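A single protein chain has been removed from this complex, and every other one stays in its place.
And then chain A:
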Amino acid sequence: MESKGIHVVVDPSKCVGCNICELWCSYEHEGVFSRSLSRISVITYERLGFDYPVVCQQCEPAPCVELCPTGALSKGKLGEVNLDKGKCIGCRVCSEVCPYGAARMEPREARYPLICDLCGGEPMCVARCPTNALSLSKVTNVKVKPRNAAEAFAISELRKLADEWGVDVDEA
């Protein structure tokens, strides 16, 4: 097992769609309460009873950081993505390449992206989630060796769940 840093882990079965994470996130980063200024955003489909908070997964390597043309985005020591607003030219590349759609542009003037910076290691969204749908986890990597087709199938299914816990499952 190797640790690559921490990220916010989502348990969609516990998320109730109350948007409290979004409101605290925007307060923590922008000093005001707003859904659109949040770095985490809850996707809801009522007819499925479905709520899912989308937030930066601290990819390694991160396409947003790799492709940022001005070097405004960089990786910090927690694995978080940091933004240097002075260098950002609002080109939207990060927003377009993010595989999770977790890097929205600031909606009013679209001058910079809203990317989770893990609040310095104690994310407000995790602290304020009323149902523990959000938690903080180390990104770890586990190697397993399936011995037959049934095990391989079970592991591939489990991988989706493990991914939500922040665990990469590789077949050896």
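Here is the rule we use: a residue touches a chain if its C-beta (ideal position, glycine included) is under 8 Å from a C-beta of that chain, and two chains touch if they have at least 3 such contacts; residues count from 1.
Note that in this section contacts and distances are computed from a predicted model.
Engineer: Which choice in "Tungsten-containing aldehyde:ferredoxin oxidoreductase", "Branched-chain amino acid ABC transporter permease", "NADH dehydrogenase" or "Hydrogenase maturation factor HypA" gives the name that UniProt lists for the one chain left out?
Structural biologist: "Tungsten-containing aldehyde:ferredoxin oxidoreductase"
Engineer: Kindly note down the residues of chain A that lie in touch with the hidden chain.
Structural biologist: Output for chain A: 13, 16-20, 23-24, 26-27, 30-37, 43-49, 51, 107-108, 128, 130-131.
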